[in-house]
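Report on one structure; see the data block that follows.
Here's a slice of the assembly, chains where they normally sit.
A, B, C and D are the chain letters, set down in written order, and residue numbers restart from 1 in every chain.
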Amino acid sequence: MSVNKEQHLLNKAINYLSDPDQLRDIIHEEKPDVSLPSQSALQEIVSLCRAVLFPTFYSNALPDESSLLFHVGMEVERLRKILPEQIEAAFCTRTDDKNALKKRAAEITVELIAKLPDVRKTLITDVEAAYNGDPAAESYDEIICCYPVIKALTNYRVAHELHLLGVPLIPRLITELAHSETGIDIHPGATIGTHFTIDHGTGVVIGATCIIGNNVKLYQGVTLGAKSFCLDENGNPVKGIPRHPILGNNIVVYSNATILGRITIGDNVVIGGNIWVTNDVPAGSVIRQGDAKTM
Amino acid sequence: MSVNKEQHLLNKAINYLSDPDQLRDIIHEEKPDVSLPSQSALQEIVSLCRAVLFPTFYSNALPDESSLLFHVGMEVERLRKILPEQIEAAFCTRTDDKNALKKRAAEITVELIAKLPDVRKTLITDVEAAYNGDPAAESYDEIICCYPVIKALTNYRVAHELHLLGVPLIPRLITELAHSETGIDIHPGATIGTHFTIDHGTGVVIGATCIIGNNVKLYQGVTLGAKSFCLDENGNPVKGIPRHPILGNNIVVYSNATILGRITIGDNVVIGGNIWVTNDVPAGSVIRQGDAKTM
Amino acid sequence: MSVNKEQHLLNKAINYLSDPDQLRDIIHEEKPDVSLPSQSALQEIVSLCRAVLFPTFYSNALPDESSLLFHVGMEVERLRKILPEQIEAAFCTRTDDKNALKKRAAEITVELIAKLPDVRKTLITDVEAAYNGDPAAESYDEIICCYPVIKALTNYRVAHELHLLGVPLIPRLITELAHSETGIDIHPGATIGTHFTIDHGTGVVIGATCIIGNNVKLYQGVTLGAKSFCLDENGNPVKGIPRHPILGNNIVVYSNATILGRITIGDNVVIGGNIWVTNDVPAGSVIRQGDAKTM
Amino acid sequence: MSVNKEQHLLNKAINYLSDPDQLRDIIHEEKPDVSLPSQSALQEIVSLCRAVLFPTFYSNALPDESSLLFHVGMEVERLRKILPEQIEAAFCTRTDDKNALKKRAAEITVELIAKLPDVRKTLITDVEAAYNGDPAAESYDEIICCYPVIKALTNYRVAHELHLLGVPLIPRLITELAHSETGIDIHPGATIGTHFTIDHGTGVVIGATCIIGNNVKLYQGVTLGAKSFCLDENGNPVKGIPRHPILGNNIVVYSNATILGRITIGDNVVIGGNIWVTNDVPAGSVIRQGDAKTM
């Protein structure tokens, strides 16, 4: 290829790729100066939340009062600096009042931090559940350091609080960071009780409108999804309605089971592996492959 | 253990581990100076391609003409610097004419860049498909920023172009980066039409000789694989023949379905979850578990 | 929200989050100065082991004697510096004799390094198995650079040696790094023979007490797990007993098959995809979905 | 020392060092939330200015139109992002109207960028002067890459423009970065004509109210300072009045000469090394040690 030909091809590609008209379909024409949340900032925010929630594990703080105070204090200060910027970016296509947005973003950050003690209390119940549920676990240290479920739940429980505070985009970005890290995909809109655990975890999917009680355990590959053939007149899935399962308390779902649609799984149920469940399951049931109704 | 014993053990290990004879089975004896593509360089190449393809999302460019031009221009310049080095490394066990290789590597890079406008056009159809196919998606921003399928398809579509240009090793390395990031394993040799999407995605496998039409949607855990018992006289799988499925247009495959072998799935087919399909499926079919022929 | 209100909420959160009493349930009260292994140090240790085991692939060493020697020598020196610190951290809740611990940590490091030649010999058989088992593989280079199974097995085989040397926590952290990277979750306690391979790999789980022979191949999504309903009087899984399958030699297990409990799969067995196996399988069997006993 | 004693000493030190009252003398009590310019941000700003002014030297841009445009465009975009933040920090103790400050900081940044073409034109005359003035210089490349005077003058000429735009603190921080790098200390308030050069440069001092004509050359260790014994009634140097020398055109000052006070050095003067000059020097003079009046 001649140098001229090369240059011609490159110029043509650069012109096309940098032409705003060619991005018309995927960007906000009416708001030319918007920016988007930064993945690296969100990664740091997740690290800070993990450090504040488990300071002796993720922050190298020693468990004496002064060391914990300095670490937690610095991390909270850093959160207050960087989280509001990301919240502003997430909201910026939705408002023109930048001053009000700035104030609201700072408030949301404080409100999130004020929730972290409760988030930690719940996560400690998850640690207990993981420890009690795995014969291979040797210590709480091992659970908190090694088990992907704790990382996925820490991200989810923080993201869920931000979701409840009305923040767009960021909750989903935070749970996707955990999805990439662990293979566990929990939508930040889901509601999950205490003492929740997932063994191994790769391939687990928990949909946006799931409601899960206390003391529930899932194995790898479990899907709590939407019943898929419910389409609107254009052939697309209907948006914005409850469409994922409700699980009660004290439930175990074995690997690769698939539970679909706005059905209710009662308390004290066991669902076997590789099973496809699309109807309500009464409390106390044990469902095996032969019992399940296929799609 | 005595210091002498320690030193003896270490020396023995170092001598063995640094002895070229002990690597004889896995390295190219006849070409002692070859090097291999660098994973960190390929990671940067992927980041550059994502930035050029979605500049307002991955490159912090504002959607006005000058900002887009500077970002895209710089990123293309950087691609032209680092991609040829990796292409040379990938080819270097296959040729001795270093000058011809250098020239060809530069040309391939220009050819890839010249294809990126078409790659973007196709990826925009994938963004639309993901948005239309997920009731939980709130905006195109969310799809492009958060959805693992877009990351996996961006890597795949770039890697596929390099595969068509005859580059060894690098296409596979690029799709494996996405596999590690998203749990979605698409072989760069596969052929995939427009408006393709995958929901959640963890565990999806799309084999090297798959051909997929337009407007196809897969769920997590779907395998489009080779029919496995076809072995040669030595008991190994036969290499180099079409061995993965052909999917038509407007198809949905639900979670954990497994479609194996050079079979054809016709247009407008729905395949249910957890199903094992090893025979052709006529257009318009809806396959549920009861209908499927097991292996 | 007023500034005073904000400050009050923040102070309350910081006080709670930095109060050692609120971490009582998950930290070692009796050993206030313990620290834990560092994930970034373990990441470096994994990189060093990969570099020593495959120096021309992960360390940019050229395959001539002097270059290999310098690289391997430097990497072993670095391992000797940083691995003992992590071993000490892993043991530190279990002993008060710091001098003895320091000495033992240095010895274990030497013992691990002395095992690396054997680890490499076994890994080369795994590379061969992956190459022979995949029609899409074009070279050993591609296997070693791209295939997630090699990364997962390198981590597992190193972690398993540390497990045999009695090191707590670190083996699990090392296999979890591979789990996050590849979606393949192999417990370091498992015993795995030569010529082992896993195709694609996402979602594979291999439990702590598995014993696997030579020349075994798994596909994505395969679980070799514990039979789950075996609980103690408190309703928790019984700990510390053999509870995962024993696989013989020359076995293939297709995608998403689930093999549970302390059962034995004989030599020369093929187990089909999506199957749930909870009983012994005699040598030479081919198990399809219709044959399998469900849970 | 006992552990208690150690802890007591540390707590006492931390309490003192973190007590705002103990910093009362050096911080702004009335403005508790001010921050200061960041040295690392200013270092980046200097790098960006150098890159924009000499793009083929400091920015790796190739001297063809498109490459230059992409580099300069990106660097200007980055300057517009980070310089206003530093200007706001520099002004923040002086104003309470944050919105007006933000607007003014953005304007000053644009005004600075608009001046950079003239700054470059003058710097090119300085490069010529350095080349013509040094028998050891082999090319303009060498002057721009290696000669400390060009680094010091680039910082000074940018800082001087910011000084003229009324920015506090930052101009001085920028010239101090060059002082640390080169040993040449030019106050940003000084006025310096074209074709200015300094050979070697270590120890040169040019005071805040100096006025220097065109075509002036200084050697290492030259001081253009204030006449020092002019004190006010409290024994401190009088502030805010012209107190440094005025130099005309076509002047050479040899090494370690010291020129002090608001004196005028006429055109076409040569001042010998190690000389102390405190009176006016008429045009055309050659001053040697014997001629100089000592302090």
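FYI, a residue touches a chain if its C-beta (ideal position, glycine included) is under 8 Å from a C-beta of that chain, and two chains touch if they have at least 3 such contacts.
All values reported here derive from a predicted model rather than from experimental measurement.
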{"item": "Number of identical chains forming the whole complex, with 4 shown", "value": "6"}
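Just so we're on the same page, only the chains that are shown with their structure count from here on.
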{"item": "Interchain contact steps from chain C to chain D (minimum; 1 if touching)", "value": "2"}
{"item": "Chain labels contacting chain A and also chain D", "value": "B"}
{"item": "For chain A placed onto chain B, the superposition rotation in degrees, Cα atoms, nearest 5", "value": "120"}
{"item": "B-C against B-D, pair bridged by the larger set of C-beta contacts", "value": "B-C"}
{"item": "Chain whose mean Cα position lies farthest from chain A", "value": "D"}
{"item": "Inter-centroid spacing, chain C versus chain B (mean Cα positions, whole Å)", "value": "25"}
{"item": "Interchain centroid distance [CA atoms averaged], chain B/chain D, Å", "value": "53"}
{"item": "Chain A residues counted as touching two or more neighbouring chains", "value": "14, 183, 202-203, 221, 256, 274"}
{"item": "Chain A contact footprint on chain B (complex, rising order)", "value": "52-57, 60, 62-65, 68-69, 71-73, 76, 80, 106-107, 110-111, 113-114, 116-117, 120, 124, 127-128, 132-136, 138-142, 144-148, 181-183, 200, 202-203, 219-221, 252, 254-256, 270, 272-274, 288-290"}
{"item": "Chain B residues touching chain D - in the complex, by the definition given at the top", "value": "66-67, 69-71, 73-74, 77"}
{"item": "Residues of chain B that touch chain C when the two form their complex", "value": "1, 6, 9-10, 12-14, 16-20, 22-23, 25-29, 32-33, 35-39, 93, 168-169, 172-173, 176, 179-180, 183, 185, 187, 189, 202-203, 205, 207-208, 221, 223, 225-226, 228-229, 236-241, 243, 256, 258, 260, 274, 276, 294-295"}
